[in-house]
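Just below is one structure, and these are the notes that go with it.
A single protein chain has been omitted; all remaining protein chains appear in their positions.
Chain IDs A and B follow the sequence of writing; residue 1 opens each chain.
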Amino acid sequence: MPALFIGGAGMLSNADIAFVPDQYFRKGSVMFRYIMRRILMLIPVLLGVTFIVFSLMYITPSDPAQMMLGANASPAAYKQMREDMGLDAPFIVQYGRFLFGYKHPVFGYKGLLFGDLGRSYVSNRIIFELILSSFPNTLILSVGALILALLLGIPIGIISATKPYSVADMVFTVFALLGASMPVFWIAMVLIYTFANNLRIFPAIANPRDFLSLVLPIITLSMNSMAIIMRMTRSSMLDVMQQDYIRTARVKGMDEKTVVFKHALRNALIPVVTVAGLQFGSLLGGAVLTEKIFSYPGLGSIMVDAIFQKDTPQILGSVCFVAITFTVINLAVDILYGFIDPRIKSTFSTKKKLVRGNQ
Amino acid sequence: MKKFLSIVLICLALGGVVFAQAKKGPTLRNRDPDTLVFVLAAAPQPLDPNIYTTLNEAQIMREINETLIGMKSDNTFYPILAETIPTIQNGLVSKDGSVYTIKLRKGVKFHNGNPFTADDVVFSFNRILHHPKSSSKSMFSAVLSVVKVDDYTVKITFGKLKDPEYATVALTSWEDRAKYMTASPYGPALNILAHYCSGIEDKETVEAAGADYGTKIVVGTGPYKFVSWPNPQEVQLTRNEAWWGDANTVAFKNIVFRAMSEQPQVNNVLITGEVDMAFNLSKLDIGNLERNGLVITTKPGVTIWYGVFNMNSDLVGQKKNGKLDLSGQYTEGDSTHLRRAIFYSINPVPFIKQVDIFNGYAVPANQMMQPGFLGYVEGAPAGTPFAEFNEKTWYYNKEKAKAEFAMLSPEFRAKLGPESVTLVVGNVTDRVKIANNIKDQVKTTLGFDLIKVVPMVNAQIIQQSKTGDGYDMVVTAWFTPTMDPDYTCIIYGGDSIGTGMNGALYNNDIVNKNIQIGRYSLDRKTREEAYIKVQTQLMTDKPYFPMVYENVLFASHPRVGNLDQAIFKTKLVDIHLLTRLQ
Partner (left out) sequence: MSNQTFLRFFKRQSKNISQFWRQFSRNKLAVASLILVLIFALIAIFADVLYSYDFVTSNSLENALLKPGETGTVYFQEKDIEHTFILGSDNYGRDILGRLVHGARISMIIGFVTVAMAVVIGGILGAIAGYKGGLFDTIIMRLTDIILSIPTILMSIAIVAALGNSFFNLLIAISTSLIPGYIRIVRASIISIKDQEYVEAARVIGAGDFRIVLKHILPNITSPIIVQSTLNVGSSILSASWLSFLGLGILPPKPEWGNMLSEAREFIQYAPHLLFAPGIAILLTVLAYNIIGDGLRDALDPKLRR
C-alpha cells in the first residue's frame, strides 16, 4: 500500500511528495481490481480500529451504568443496570456483542456488522443517525478550511519558491509556519477576543446555518493545513524549477512569469493536490478542538464527549465512520493522482531511482 | 526591503486590532428579539423527566412537563397540575400522613391535544420507579403506590421498607412495592412531588413513541412546547399558546437552549449579546461582565462543597482492631488525632476570595447542611461543636492542629512520610485547585507536606467510595435538588454505604436513627430536632469538613427581567416567569 500520510500534527516530509501508488501503475488497466483490493483491505483495518478503540474504552474508568442511575442508586439497582447494559460480561464477550449483536429489550442492538449499534448510552439517539446528521456540519467546516488553506498556501508557496532564501521567502515562510506553530485553542481565543468581543464583526458561536459565524472557525482550522500546503508548494516548485525543461524554457528567452505559471506551476501542483486531499482527511479528524471552542455541532465534539462519558457504542460507531471516510478519501486521492498526471507512468519508470533514493 | 517594511506595518496594524478595546454593551445583532437564548453547561440528555435527571435537561423539561405541585423560589409550595396542595388540615392527607389524595386540574391538555388525566399521573410515576433506565428511582423510592381513583383524582401512598434487609432487592413493579414496603408518613413528600423528575408525561404519546420519546417526540402540558433538536447542543422550544395558565404572561415566544462547555467562551458570548442567560460562566471576571452591561444575579445556593475523611483509612479513619468503630463513643486513636489535625489546618475562607475558584460567590460552611434547610444550625451557638466556627477563619485553628499533630504516637508519626495522605478529587479544574489549596494549607500549618492530591474520574471516585479503598480523603460537592434535608443526609446515612455517595463510610447509629426519624415523620418540629442532632453528632466526629456553600450565579442580558422570582437556588430558572425589559 502506498504511503498515505504521516501522522503527528500533519507535518509532511519530502518522502510524501514522491509516493506513487505502485500497484495501480504496474497493473495499469486493472484499476477496478485495485479499488476492490483497497476496499477489502479496509475490513481488517476496521476490525483493528474497533478492537483498539474498544480496548481503550474498556479500561477507561468511567461508568455508564452509574451515570445512567444517577446519585445514590442502591447496589441492587446498580447490579441490575450493569447486567442490563451487558457490562458485567467478560471483555471478549462484550467485544463480540458489538460486532455481532446483543439481545436485550432496552439495550439490545444488531451489531456493527449489521450497521446497528443501538442507541447512545448518554443521548439515547440511534448512533449512526446521530453520526450522519452531524457529519455534514464537520464537512462544511473542513471543506471551508481546505479551500482557505489552498487559496492562501499555494500563492505564498509560489512566491517563496521563486526567490528562495530571500527576505520575502523568509517572511512568508514564517507567516505560514506561524499558523502551524500555535496551539489551536490559542488562535481561536485570540480570534474570538478580537473579532467577536472587541470588533463585533463575527459571532463567537459557530452555527452551520450561518455563514458569517463559520469564518472564525474556518480560519482557525485552516492554519495548520495552510502551512503544510504552502511548504509543499514551495518545495515542489523548487524541485520543478530545476528540471531541464524549465532551464530550456528560460534559455529560449521566455519571461519568468510564463515560465513560472505556464510550465512550472502545472507540474509542481500535482503533489500539492495529493497533499491537499490527504489534508482533507486529517481536517475531518482535526476539527475536534475547533468545534469544541466554537461550540459547533460537529462529529468531533460528539466523539470527544463520548470518550469522556465512556459511551462505547457511540465512539465505536463514530471512529469506524471516520476510518471509512479516511480510507475513501485516500483512495480517491490515489486515483485522482493517476488522472491528473498521465505522464506519471513514464516519469515513474525513468525517475524511479531518484524518487526512491529520496525516500 | 520595502516589502519587509510593509509586512512589518501590516503586522503592527494587526496587533493594534488585537488589543483594540471597544466597550459596547451586549447587542441583539442578527437575532430574533422574541427568542431567548439560554446557555446550558453540557449537551442535554433526552427530554424525558421521568428517566433523565441532570441539570441540563431539567432546565428544558421544567418548561415542557409540569409537576403536580410546584415550588416557588422562596421554597413555598403551590399547586400546578394539582388543584390544591394536600395537607392534613384540608383532609387530603390521611391522618397517619402516608396517603396523599391529589385532585387534578381539569381541562388541561397536552401539547398534542390529548387530555391530561389520572392515567397519565399513574403512568409517569410507574416510569420513574420501574423503567429500567430511570435515574430517579432512589429519589422516589418512598412511593409505595400511585392509584387512580377517578379521572381527576389519584392517591399517592408513601411508605418504607418492611425490613431494612430488603434494600438489596430491586423493586421493579407495584406488586414488589406492596410486598416489601409498608405505608408510612414521609417527610419530604411534597418536595419530591415538586421535583422536576415527576413531570407528568402523556401516556398515549410516550407509549406510541417508544425509544424515540425524549429526542424526537416530546410532549407535556407546560408553557413551552418542543419544536426541534437540530443537533445535540441545541434545543428549540416555542410558547404553548394553548397553555392552561395564561400564555400572555409568557414573555418570550421562543427559547433556544445552547450547550457550551467552555466557560471563558460563555463570558464572551454574553458580552457580545449572542446569548441571553448563562450560569456556567467563568466567575473570574464578573466585573468585566458588569462593565459590559450584563446583569448579575446571585443567590445563596444549595450546593455544599465539603471534604471527606475515609473512616476506613488507617491514617485518618476510625477503626478499632481493623473494624470500623463509630457507634457513638469511640476510642481516640492516632488516626483520630491526625484527622483532627488536618481538620483544624484547613481554612476555606481564602478559596472563597480566590478569583478563579469562588471569587466571593460563596459563604463559609459551618455544617454538612445547607442554610435555610430544616435543622440547619445558625451561627456558632456556645456549648456545641459549632462554637469553634467563625465566619472569618472557619474552624481553622493552628494551635489546635499542631497540638493534635503532636499527640500522634512516635510509631505512627514515623509511618507518615511526605505526601502519605491521599486526597482524591474529581478531574475538574476547580476541584483540583481546591484540593491543591488544602494541601498547601496543611503543609503551612503542620509544617509537613502530608497530602498528596490525586485527580480521578468521578466514576472512579464513586466506585472506590463504595468500599472505601484506596483513598484517605476526598474533596467534592453535593447538590440538593429537592430542597429537603433528607436528600443531603444521603452523604452520611449509614444506609447509603455501598452506593458510593457516603464516601466516608460513616455509619453512626445516632445519626442513622435521627435520619430515619426525619425521613419518616411529617411534623416539622420533630424533623428539625432530629436533623439538629444529626449535625451536632457529625461535627463532633468530624468525618467531614464542610467548606463552603456556593452561591447561584447568573449573568443575563439587560433585556431580561423578573430574575429574582424566576431564578431558583437549585440553579434552575422558570423561564416562563421572565419578563422582557427592552
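Note that a residue touches a chain if its C-beta (ideal position, glycine included) is under 8 Å from a C-beta of that chain, and two chains touch if they have at least 3 such contacts.
Bear in mind that the values here come from a model prediction, so they are computed numbers and not experimental data.
Participant: Could you tell me which of the visible chains the hidden chain touches?
Facilitator: Within the full complex, the chain not displayed touches A, B.
Participant: Where the complex has a chain not shown, which of B:Gln59, B:Asn191, B:Thr221 or B:Asn437 is the residue touching it?
Facilitator: B:Asn437
Participant: In the whole complex, not just what's shown, which of A:Ser235, A:Thr274, A:Ser295 or A:Gln314 touches the removed chain?
Facilitator: Missing-chain contact among the listed residues: A:Ser235.
Participant: Please identify which residue in B:Leu28, B:Val147, B:Val227 or B:Leu284 touches the non-displayed chain.
Facilitator: That would be B:Leu284, which touches the missing chain.
Participant: Suppose we count only contacts with the excluded chain; which residues of subunit B make the list?
Facilitator: 263-264, 267, 282, 284-285, 288, 350, 354-356, 427-429, 432-433, 436-437, 440, 455
Participant: When the complex is taken as a whole, what residues of subunit A touch the one chain not shown?
Facilitator: These residues touch the chain not displayed: 1, 3-11, 13-15, 41, 44-46, 48-49, 52-53, 56-62, 165, 170, 173-174, 177-178, 180-186, 189, 193, 197, 227, 231, 235, 238-239, 242, 282, 284-286, 288-289, 292, 300, 303-304, 307-308, 315, 319, 322-323, 326-327, 354, 356-359.
In the analysis below, only the chains that are shown with their structure count from here on.
Participant: How far is the middle of subunit A from the middle of subunit B, if each middle is the mean of its Cα atoms, in Å?
Facilitator: 40
Participant: Which of the residues in subunit A end up touching subunit B in this complex?
Facilitator: The contact residues of subunit A facing subunit B are 60-63, 66-81, 84, 106, 119, 122-125, 130, 133-134, 137, 167-168, 171, 175, 189-190, 192-194, 196-200, 203-205, 210, 212, 292-295, 297, 301-302, 305, 310.
Participant: Using the touch rule from the top, collect the residues of subunit B that touch subunit A in their complex.
Facilitator: Checking each residue of subunit B against subunit A gives 1, 3-4, 7, 17-18, 20-22, 24, 27, 29-30, 42-43, 45-46, 53-54, 132-133, 135-139, 141, 167-170, 211, 214-215, 230-234, 258-262, 264-265, 268-269, 271-272, 274-275, 456-460, 462-463, 466, 490, 496, 498-501.
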